[in-house]
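All protein chains but one are shown in place.
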Amino acid sequence: MKVSIIGVTGYSGLELLRLLSNHPNVEIVSIHSHSQNGEAIDRRFPHLKHLIELPLEEVDPEKIMDNADLVFFAAPSGVAKDQALPFIEKQFPVIDLSGDYRLKNPAQYKKWYGKTSAPIEALEQATYGLADFDLPKDLKLIANPGCYATAAILSVAPLVKQQLIEKNSIIFDGKSGLSGAGKKLSEASHYTEANDNMSVYKLNQHQHIPEIVQQLQSWDAEIPAVQFSTALIPVTRGILMTTYCRAKEGVTGEEVRQAFEAEYEGKPFIRLQDGQDFPCIKQVVGSNYCDIGMAYNEATQTITVVSVIDNLVKGAAGQAIQNLNLLMNVPETTGLELVPVYP
Amino acid sequence: MKVSIIGVTGYSGLELLRLLSNHPNVEIVSIHSHSQNGEAIDRRFPHLKHLIELPLEEVDPEKIMDNADLVFFAAPSGVAKDQALPFIEKQFPVIDLSGDYRLKNPAQYKKWYGKTSAPIEALEQATYGLADFDLPKDLKLIANPGCYATAAILSVAPLVKQQLIEKNSIIFDGKSGLSGAGKKLSEASHYTEANDNMSVYKLNQHQHIPEIVQQLQSWDAEIPAVQFSTALIPVTRGILMTTYCRAKEGVTGEEVRQAFEAEYEGKPFIRLQDGQDFPCIKQVVGSNYCDIGMAYNEATQTITVVSVIDNLVKGAAGQAIQNLNLLMNVPETTGLELVPVYP
Amino acid sequence: MKVSIIGVTGYSGLELLRLLSNHPNVEIVSIHSHSQNGEAIDRRFPHLKHLIELPLEEVDPEKIMDNADLVFFAAPSGVAKDQALPFIEKQFPVIDLSGDYRLKNPAQYKKWYGKTSAPIEALEQATYGLADFDLPKDLKLIANPGCYATAAILSVAPLVKQQLIEKNSIIFDGKSGLSGAGKKLSEASHYTEANDNMSVYKLNQHQHIPEIVQQLQSWDAEIPAVQFSTALIPVTRGILMTTYCRAKEGVTGEEVRQAFEAEYEGKPFIRLQDGQDFPCIKQVVGSNYCDIGMAYNEATQTITVVSVIDNLVKGAAGQAIQNLNLLMNVPETTGLELVPVYP
Partner (left out) sequence: MKVSIIGVTGYSGLELLRLLSNHPNVEIVSIHSHSQNGEAIDRRFPHLKHLIELPLEEVDPEKIMDNADLVFFAAPSGVAKDQALPFIEKQFPVIDLSGDYRLKNPAQYKKWYGKTSAPIEALEQATYGLADFDLPKDLKLIANPGCYATAAILSVAPLVKQQLIEKNSIIFDGKSGLSGAGKKLSEASHYTEANDNMSVYKLNQHQHIPEIVQQLQSWDAEIPAVQFSTALIPVTRGILMTTYCRAKEGVTGEEVRQAFEAEYEGKPFIRLQDGQDFPCIKQVVGSNYCDIGMAYNEATQTITVVSVIDNLVKGAAGQAIQNLNLLMNVPETTGLELVPVYP
């Protein structure tokens, strides 16, 4: 399959290059950037020298559709909602890594992103590509989930689906490395400010909240809301999500574990930790895994779940390729069986 | 006042040296270490050269009581419970930075520390030195609070004291820098393992849990238990504690803020953030401050509080000096008005 | 003494605040910033809350001279060369932390800074304030040395002054933490780029080169040039300078050490390491020390010197206060006897 990548110079776009260069069924035929000038990408990103030396091109939908079979949008939110329309109209396959096609409700997009959404007809064609759960075949437009959202939803899916918890008790405490904030320069991502520091931001205001609620409500419409904290920790890659919820009266720790085991049986990218072990970020960096550990505290009736992902892989480019594999009808692990880069 | 320090070569002991060297009313007359050999401390810790060049001495209680007016124990838990007894018997002032005299109940010490506690007569003489709350005068034995415990208790004290929250709803999600784990070598504190990583440990099993519960129950005996997570983040100094609790029906965000303002009015080392701001670790490093921000989410009825401290200062040596000031009857800020080392 | 600070919101300016707040003879009467708006500085920098709550003011030279006895310029290069002129004209004491008054030769300033220098009459009044060497009394305009320059000059001064090395053999290999690059946002200082990385920049092109050569030539006019590398390492504060030079035929390792001991005898802020020990960055962070270790390798006739400083203290604000003490005729250690913040 021939693919093009729009927004390739961001961290998610670069990660698509890294992962796709290892994919046996994919050829990258063109790469695109707003700051394009025909320059070869390895001139700007010397880590790609000898490996990927394609020129950065401007975005010409017709030309892309002529040469490629699918296009990735790896641009920041607000780009694909307009620029993907020519592709969507022609039913040309699109995988969008931004938030532009994740929310079904245009008003929610407006509220959380502060912009007008894509046309509702386009939103209706999109599928939220939570790749570890069964997705329909023959998709043309996949909205790849957000990084925090992926870690959050996977940490709680078995509990919600199997109705083991008090519906109004879900608290997500997320911590992310700085690459999640992208390449945009800001005081918060200045080395001197971020190093040896940890800071909480956008408490209850992060734009991944509505896609989490939307997905959880698709499993249990009575989930009213979630509590959601986000924080920056001084690591380059990785999210560690700590999730707290109150078990329903009578639920046991054993039932909690069984729920996870049943739900994630046979899902290659979800790895449950043994016993009382919790995963750490480093054990997934560079890979598409989501590792999960859990504990139940009878004294407080609280279930604690810890999930970790590499925000640029499982939280972005890797899950996008998992979705691509679905579209190509090849095993979902194709090109993604990468050993985490430990240490 | 002349003081001696036992266990001076640990991080808390070294921090006592740093802070006391700035204290106008204190003279350090002797320093002690198990690995003592008469060597001058600046030979082993070159950062002290030209500043503190005292020899490391073995512990001789009689000699210490002859020369000093007070002794700090900065040794790991399990040392002071035995070695402080000669001082306690003579009513010689002791400030212990370990966990050995914090718990009133010997069985609790046994359960959480895995050792036999100090004799109950000694425990009874100890006061839990939460220095920002009113302590009695004329103390002889102060059990300096733990670092996590300090950040946790301060984050929730106004809510507990003013009964604004559901009593069984307190969740502490703590994150600590590596200096909190001390100088002992371990895989978890190996640079290659800890760098660019975050890991959860001792979930619901951390030894600071019982002192938190003990203190909260002193304010509201009906607090049944707390949920407590601890995690390592790749910073040298600092704790960021995120605390979640469910507001009682009818409590407003405004009441929550007023509770904090009323409780911490006039307390020099507690700094409340404005409005919806949350503190970050870097704004307190090197200082004795505990900075606190809070938010109330009506959608989930959840109060989120974020508190930050330098674990070696407010969480150890700084609070110990605050307690020393109390004993000396000098203003509690004496020697502690240090500007945080930012950036 | 009453002082004002211009450019207080940069890292050097903030460090002046931290250090001066500990100085018994100094009162800060006003603080100034281009981005001033009357806001209290602790609103913008919460680490200062309860400590320094002065308003940020615009720069009004007349008003400053009315209220203060001395002014610090802590602005980036290119500001003081114009804005300090009203003070210089009135012989009002100025300590400038930028590069604007360091070079005697206007053409050199033009070459290395890419701008027109201050008027030559102003340059002539300036003294290069290398505070550990004897400076004249009654100075009115002090050009505080650069951070790299301080570490470099101090590492080689005894060897140059005592003519122990081949004059054309000096190689400085400097590594700096990111705070040395200031608060300006750039790709190089973006956390995701700088973390877990090291990069060489401005090789032989750093603007501190001419002040180093100027100072070394003041001791030995035959020093022709120096080799100078600069690199960013992922630390917040600190410079480690490795200096290589070729010993003159017949010079022994013992003579090398004696040169350092003789030169730095009685200088309180220079600490020579024992024997074959080399200093590390952490042993000086937060303090005004420059720690130096050295070795002589007979096999290659090469002397290696390692010097470390905190770039914001000894390399900026601390040395400026050392110079201030000189002006005030108080002991040079006044307000600067700070224990390094270790670990």
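List of remarks:
Just so it is clear, A, B and C label the chains in written order, and each chain counts residues from 1 on its own.
Throughout what follows, contacts are C-beta pairs under 8 Å (C-beta built on N, C-alpha and C of every residue); 3 or more make two chains touch, one makes a residue touch a chain.
These numbers come from a predicted model, not from an experiment.
Between the chain not shown and the residues A:140, A:167, A:202 or A:271, the one that touches is A:271. Listed residues C:71, C:143, C:281 or C:328: the one in touch with the omitted chain is C:281.
For the chain left out of this panel, the touching residue among B:179, B:230 or B:243 is B:179. Residue in contact with the omitted chain (choice from A:49, A:90 or A:184): A:49. Against the chain not displayed here, chain B makes contact via residues 11, 177-179, 181, 183, 185-187, 189-196, 234-236.
Considering the complete assembly, chain C touches the hidden chain via residues 168, 171, 173, 175, 177, 192-193, 196-201, 203-204, 224-227, 229, 231, 233-238, 240, 242, 244, 276, 278, 280-282, 285, 293, 295, 297, 299-302, 304, 306, 343. Where chain A meets the missing chain, the touching residues are 11, 14, 17-18, 21-22, 43, 45-52, 179, 195-196, 236-237, 268, 271, 273-274, 277, 279, 282-287, 289, 291, 337-343.
Basically, only the chains that are shown with their structure count from here on.
Graph distance from chain A to chain C, where chains that touch are one step apart, equals 1. Computed centre separation for the pair chain A/chain C is 46 angstrom, with centres defined by C-alpha atoms. The distance from the centre of chain A to the centre of chain B, each centre being the mean of the chain's C-alpha atoms, comes to 39 Å. Inter-chain centre distance (chain B to chain C, centres taken as mean C-alpha positions): 36 Å.
Residues of chain B found to touch two or more other chains are 196, 236-237, 282, 285, 343.
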